[in-house]
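All protein chains of the complex are present and in place, except for one that has been dropped.
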Amino acid sequence: MRVLYFAWLRERIGVGSEEVSPPDGVATVADLVAWLKTREPRYAAAFEDTAAIRVALDQEQAEFDDPLTGVREVALFPPVTGG
Amino acid sequence: MRVLYFAWLRERIGVGSEEVSPPDGVATVADLVAWLKTREPRYAAAFEDTAAIRVALDQEQAEFDDPLTGVREVALFPPVTGG
Amino acid sequence: MAVRVQEADFDPGAELEALAAGNTEIGAVVSFTGLVRGSGGVETMTLEHYPGMTEKALEAIEAEAHERWALQASAIIHRIGPMIPGERIVFVATASRHRGVAFEAAEFLMDYLKTRAPFWKKEVAADGTAKWVDARESDDGAAARWAR
Partner (left out) sequence: MAVRVQEADFDPGAELEALAAGNTEIGAVVSFTGLVRGSGGVETMTLEHYPGMTEKALEAIEAEAHERWALQASAIIHRIGPMIPGERIVFVATASRHRGVAFEAAEFLMDYLKTRAPFWKKEVAADGTAKWVDARESDDGAAARWAR
C-alpha cells in the first residue's frame, strides 16, 4: 500500500510517499494512522492532532473510519487551502 | 420646462424632447402627465397606462407625486431594460 | 471606481488587468459580462439611453456599492447603439481582499444597474419586426433583496 503525505505533514514526516505493509488488524484509515504513529517519533509528532488531518483513498475524499480493503493509495494531508 | 421621452414612449409621441409651458395648477409629475394627455390623441395613447411609466426629475429617479417646483428637466420612460 | 458608457466594444481582459494593477491587497476579482443572446430570432439589439443621467446613475450605483462593501476597486462599462448576438453589452467588475465581498458587490452592481440605470433595449428580428424588451419582474426581485 502506498501512503502519500502533503504540505506540513510531508515536511514533518520527511518523505512525500512510501510503501508500507501494515500488519493484520489494520482495517481502517484510523487504524493505519494509529499504526504509523507507533513506527517512529516523527510520525507520532506529525499525527499528534488527527482532527487536523484529512484523508483520500485512491484519490477520493474519505473518512477516518473508512475501510482500507482493496485500497492501493492512501493520502494524508492537512485541510486544503487552495483557491 | 423641458420634457424628454425615451424608448416606446418617444416613438409613440413622435419626439424625443420638447419645451412645454404647463398652466398654473400643474404641480406634480402626475399633474403634468394628465395635462400632456389633454394636448393631443398621441399623448393620450402613449400615457394610457401610467403604471408602465417611470420618471426622472433633473436626471434623478423620482415618483409621480413628486412636485415640479424648480425642475428644469422631466424625463418620462418605460421601466429600464439595460444590462 | 470607473464608469463608462460607449458605443465601442471593450476588452474584458484588459479591464480586469487594469482593475487589480499595482494593488497587492486585492485577493479576489469578480467580473460579469452580459452578451446579446440570439434566441427568438433576434438579429440586432439596439441600446437606447438617457445621456447625462446614465453616467450619474451608474456612478451613484457604484458609490453605493463602495459604501456597502470594502472594495479595493470596481468598474462598470455599458455599451449603447446597435449590436448583434454574441456581442458584449455590459461589464461590471469588483476587486476586494476576499471573494465573498467581490461576488456580492458584483451581483449588487448588476441588480441595481438592471433596475435603475436608464437603458432600453429594442430587438429587431430577421423579418424586420421590432420590439422593445419588457422589464423582467425577476430583476425587480433581485434588486429588492439589497433593500435596507
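Chains here go by letter, A, B and C, matching the order in which they are written, and residues are numbered from 1 within each.
Definition applied: a residue touches a chain if its C-beta (ideal position, glycine included) is under 8 Å from a C-beta of that chain, and two chains touch if they have at least 3 such contacts.
Model, not experiment: these values are computed from the prediction.
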Chain not shown, its touching partners among those shown: A, C
Identified contact with the non-displayed chain, of C:5, C:26 or C:47: C:26
Residue of C:4, C:56, C:97 or C:116 touching the missing chain in the full complex: C:97
Hidden partner chain, residues of chain A it touches: 4, 6-8, 56, 59-61, 75, 77-83
Positions on chain C contacted by the hidden chain, ascending: 11-14, 16-17, 20, 22, 24-39, 85-86, 97, 99-100, 102-103, 106-107, 110, 138, 142
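Heads up, the rule we're going with is that only the chains that are shown with their structure count from here on.
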Remotest chain, chain C as reference, centres from CA atoms: A
Chains linked by the largest number of contacting C-beta pairs: B-C
Distance between chain centroids, defined by C-alpha means - chain A, chain C (Å): 48
Chain centre separation in whole Å, for chain B relative to chain A (CA means): 72
CA centroid of chain B to CA centroid of chain C, Å: 26
